[in-house]
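Removed: one protein chain of the complex. Kept in place: all other protein chains.
First chain written, first letter: the chains are A and B, and each begins at residue 1.
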Amino acid sequence: MAEQLPPLTIQQPLPLAFVRGEAVLERPEDLYIPPDALEVLLDTFEGPLDFLLYLIRKHKFDLVDLPVNEITLQYMEYIELMQELNFELAAEYLVMAAMLAEIKSRLLLPKITNLEDDEHDPRAELVRRLQEYEIFKQAATDLDVLPRDERDYFTAQASLADNFSPLLILPDVDFTELISALNDIVKRSKALAHHHIQREHLSTRERMSRILDLLQQRQGYLEFAECFDLTEGREGVVVTFLAILELTKEKLVELIQVAPYAQIHVKLALSEA
Amino acid sequence: MAQKINDIQLLQLVEAAIFAAEKPLSRAELQATVLEGFNVSAKRLLQCLKQLQDDYSARGIQLMETASGYRFQTRPELSEPLARLWPERSPRYSRAVLETLALIAYRQPITRGEIEQIRGVSVSSQIMRTLTERGWVKVVGHKEVPGRPGLYATTEAFLDYFGLRHLDQLPPLAEFAALQPAEAELLTTVGMTGELH
Partner (left out) sequence: MAQKINDIQLLQLVEAAIFAAEKPLSRAELQATVLEGFNVSAKRLLQCLKQLQDDYSARGIQLMETASGYRFQTRPELSEPLARLWPERSPRYSRAVLETLALIAYRQPITRGEIEQIRGVSVSSQIMRTLTERGWVKVVGHKEVPGRPGLYATTEAFLDYFGLRHLDQLPPLAEFAALQPAEAELLTTVGMTGELH
């Protein structure tokens, strides 16, 4: 990104800088920056720290042993230039200018404390912030080159087969709901109630269903004896007998005996038509 | 200045494109997008797609050609276990469904008309379908009256669901028989009332 920037105005010869022990001499550069280039410049930087880092790297200053005088001078020149050109500068740039000026003035004061104490170097905080920012600036770049979805790879998906249907989770019914539904019917139907209150064993009705079901499986024809399951005992036989009587009465089945003492058959009732 | 692409690269690219596209890709679309600039002949592309079809023939997904193009889809045999990835909770049963179920349980075998008579409102086909699809009721016969209406009864699945061994484990409803006036009358008339207990 930095390489694409327009040449910067340098109004004074640059000092010698030492990078990893190597002396570097920068030559003065062109004084003129076109105003729209400055605007691009402002948009390029993510704030004063980014801008300062750019200046430091450009002039190959040592970040740890920051030459505050030079960097302040460089920084101020740009800020003043931009202000002269009426660019709207973010407040952060002006705060940074003030901070640099303050550090510079403090460095000019006679040092009272012992020199080896880093904590009293007025530059320390700024250097720390620059270092920290630079590391996250790099982290952002690293993050950007990580292979990522929708750019470097795409999710591979398959459609569902045509016969697919989602799993239907059927609602649960509580036993008491069933009973309360029934009670509602009873209450509602009070008007219809007959005086003769009959109580019927549900087992009879259940057996009626079973016999009908069996008749359906046997093409509507059963020997009377086949309806009974003797292993059920006496009670079972009675229930079955009552069920057959009830089915006959409701005209759902017919009992057929072709001759006296002949086998009785149970037959599904057929409509007259 | 067409670029060269070998058979393996072609296969990978076509495979990846069909998997990544949101909709089926036709051969023309493949040529116009991912294969643009590679100058792959129609015959070569067809061979490549045939190869892919073979490669996936024994896998959990298959390459299918639909009207709008090629797409991968899951094997039809896997639909049932895959359905568990998309469970859909159906809404609770309405009062009408529960009342109908209760009437079938206590008055089986019973026709829809008889249920309507007791409930005093019509019973929609949807209600009967809901209960039948749930496997709780079934038609055990037809009443020999005009229209031959189905006679509904509860199933073993119904008993299982409610943890019952027999229907008579349902709480007795003394008042219940009173709801069938016609029948009650009949029973009284033929004097069999006592024997029914």
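Keep this in mind: contacts are C-beta pairs under 8 Å (C-beta built on N, C-alpha and C of every residue); 3 or more make two chains touch, one makes a residue touch a chain.
Predicted model only: the values in this text are computed from it and were never measured.
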| item | value |
| --- | --- |
| Hidden partner chain, touching residue among B:L78, B:A96 or B:L164 | B:L78 |
| Which residue of A:V64, A:L108 or A:A225 touches the chain not shown here | A:V64 |
| Listed residues B:V34, B:L101, B:I118 or B:L167, member touching the removed chain | B:V34 |
| Residue touching the undisplayed chain, where the options are A:I56, A:L100 or A:A158 | A:A158 |
| Interface with the undisplayed chain - residues on subunit A | 46-50, 64, 90, 92, 96, 118-119, 128-129, 131-133, 135-144, 146-160 |
| Sites on subunit B contacted by the missing partner chain, in the whole complex | 8, 11-17, 19-21, 33-36, 38, 58-61, 72, 74-75, 78, 81-82, 84-85 |
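Basically, only the chains that are shown with their structure count from here on.
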| item | value |
| --- | --- |
| Distance from subunit B to subunit A - Cα centre to Cα centre, in angstrom | 30 |
